[in-house]
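With one protein chain withheld, the remaining protein chains of the complex are depicted in position.
Chain nomenclature is as follows: A and B, assigned in order of appearance, with residue numbering initiated at 1 for each chain independently.
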Amino acid sequence: MAKDLQTKIAAHDFNFFYGQKQALFDINLSIPERKVTAFIGPSGCGKSTFLRSINRMNDLIEGTRIDGNMIVDGVNVYDKEVDVVTLRRRIGMVFQKSIPFPKSIYENITYGLTLNESRTKAELDEIVESSLRRSALWDEVKDRLNHSALGMSGGQQQRLCIARAIAINPEILLMDEPCSALDPISTAKVEELIEELKDTYTIVLVTHNMQQAGRVSDYTGFFLMGSLIEFDRTRTIFTSPSKKETEDYITGRFG
Amino acid sequence: MNNPFRTTRRNIGELIAEWSIRAVASLSIIVIFLIFVFVFREASTLFLGDSDEATPQSTQVAQTDSTSQTTSSSEPDVYNPEAEEPEVYNPEAEAPSSGEEGAPGEFIYIAANPAYPHIYNPSTGLIPPDIDAASTEEDVVLGDTLSFTENFFSSTWQPVGEVPKFGIVPLLIGTAKTTLIAILIGAPLGILAALFVAFFAKPWIREIVKPGIELLAGFPSVVIGFFCLVSVASWVQDITGVPYRLNAIVGGIGLSLAVIPIVFSIAEDALSAVPKTLREASLALGSTEWQTAYRVMLPAAAPGVFAAVLLGIGRAFGETMIAIMATGNAPLSTFSPFEPARTVAATIGSEMGEVVWGSEHYGVLFLLGVLLFVFSFGLNAITELYVKTRFIKRFQGK
Partner (left out) sequence: MQFSASTLPLPKRLLGFFAVLIALTAAVAVVGIILGMVGNFLANGGTHVTWEFLTEFPRNSNTEGGIWPALAGTTLLVMLMTLLGVPVGTATAIYLTEFAKQDSWFARSVRFAVNTLAGVPSIVFGLFGVGFFIQFMGGNIDAAFGTSSFGDGSLLWSSATLAVLTLPVVIVSVEEALRAVPRDLREASLALGATRMQTIIKVVLPNSVTGILTGSILAVGRGAGEVAAILFVGVTYSSEVLPSAVTEKFMHLGYHLFVLSTQSPDVEKTLPLQFATTLVLLGLTFLLNLTAILIRSRLRKR
């Protein structure tokens, strides 16, 4: 990895267990700041588990256990001193399915903002507009901000979820297969959006669409059966992978 | 080290809210304990001797409504049978001083009201003579020398009289009798109806029948009791020609109406929980729908169906209003279904209202409550621990 890049997220000998079953084996990697990093691999390979370990969403699943370190900004997020709520406010997340709250578009955006601090209506309006603009949704929904978010199309809903995540101004954006439920046109819009957002945010993207990883990411990691097989610049991974498994997967020989 | 994720302030409100919810959740457990402790505490006066008789509450009556006129309901709750107008409600049968008036009056404690024909009435000569004789000759003589335990397990329930007799045997027989009848009627009907709804009914029929039977679960038991009192009792008498209008059969039918919806809904849940694949596998082997239903699905759901019957039993023996209104309420030690019966729950329900708080009779009624509680607790423990684990094992192999 190039030395001029600042490391934002790093895993050291990270292991993850669902009860007795080990899902991740000794993961070591450094994710650079303000770049798009993609994780690819066949389903069940552990890429989503790894992503959810970064903002400790796996804490919510009963019987899970970790071993090793997950460092964000130099701090082990599994340290006792770390407050998981503060952590999650600094790390936004977008899920596979778009999950708008059954509230208005406006309330969806302001949800995270109004949780812990009070803001004036003007401030909120401003943040709503800027987040929607950044997620390229403003022109489509500016006239119906008070309508239910459930009335939007699937692609719009997913971009709303991105807008909702960036409204609280995180530094890292985790995306768990954000386009898997979208049509090609919506997918293109979301990919465009990722391209724009990467100047501001460190984006970690899980996808099982290799073309997508190739199109939008700067770095790519390949997971297989809970192990990180290879992690390098995307171009290197796709043109001259150093591991045979990676090459087999890239060329479509399995998975 | 500079930790950007360190909490700036521990959210005290959050913690308080979380622990309040935990505390409230533990209430259910606490209530179970409290029920046992406090029902048992009131019964414990029986074992602690006479020291409690001096407590101020011992003169208080739980409530005087069924024995007093409207005007006297605001009076202090002092139990005074002599002061009551005789036409209101059968005072001579229950007044402690009426022992010398003869065996029938003191033998049957409740509801010997000549104006009221539905309830078993001793003064009209309906008592089987053998029991009558036994109660006068033997027990009155022995009454004084009986210890409480001997008294408790004797066969005469006659709580008000010169020598109160608290023999629970007739109550247990009455309870067993009516519960058995209720289950014999209710369980097959409930299970078969569940089988029908789960496997044979067309979807639109299921949509009607299932909520319909669930509605029966919502019928107040006093309504079912009333139905038995005024209608079922007459029908049963017309058909069988039994001498007593209210008897164990009528009570059992009434209780079965309370049992059916419980058996039905739990059995239906159990039958629906059997994996669809099992049914498809059976059908694929060439068996018919009914063979699959009776030979594969019903046995597969057997633990759940068994649980349904157990909970049905629990409902039947604990049911009070139906038992009070439909069984005839005579504490007889007979196994004949055509004679009146008195259940444990009905005894508490009908006598608690007139008893002197803190008296021995009061304690005995609470002891009966402990009995009911322990029995229902045991039934539930069996269903929870045994049946459910069996069910899980069967389908999940755990």
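Note that in this section a contact is a pair of C-beta atoms (placed from the backbone, for glycine too) under 8 Å apart; a residue touches a chain by one contact, two chains touch by 3 or more.
Quick caveat: nothing in here was measured; it's all calculated off a predicted structure.
Enquirer: Touching the absent chain in the whole complex: find that residue among B:P303, B:P331 or B:G349.
Expert: From the options B:P303, B:P331 or B:G349, the contact with the absent chain belongs to B:G349.
Enquirer: Just name the one of B:L189, B:L283 or B:A302 that touches the chain not displayed here.
Expert: B:L189
Enquirer: Could you tell me which of A:C45, A:I105 or A:C161 touches the chain that is not displayed?
Expert: Per the contact definition at the top, the residue touching the missing chain is A:C161.
Enquirer: Considering the entire assembly, which residues of chain B contact the chain that has been omitted?
Expert: Touching the chain left out of view, chain B contributes residues 11, 13-14, 17-18, 20-22, 24-29, 31-32, 34-35, 38-39, 41-42, 57, 60, 62-63, 65-66, 68-70, 73, 77, 87-89, 111, 113, 115-119, 188-193, 195-197, 199-201, 209, 211-216, 218-227, 229-231, 257, 260, 264, 288-291, 293-294, 311, 314-315, 317-321, 324-325, 345, 348-349, 352-353, 357, 365-366, 369, 372-373, 376-377, 379-381, 383-384.
Enquirer: Determine and list the chain A residues touching the chain excluded from the picture.
Expert: Within chain A, the residues that touch the unshown chain are 55, 57, 60, 62, 85-86, 88-89, 92-93, 95, 97, 99, 101-102, 111-112, 115-116, 161, 164-165, 168.
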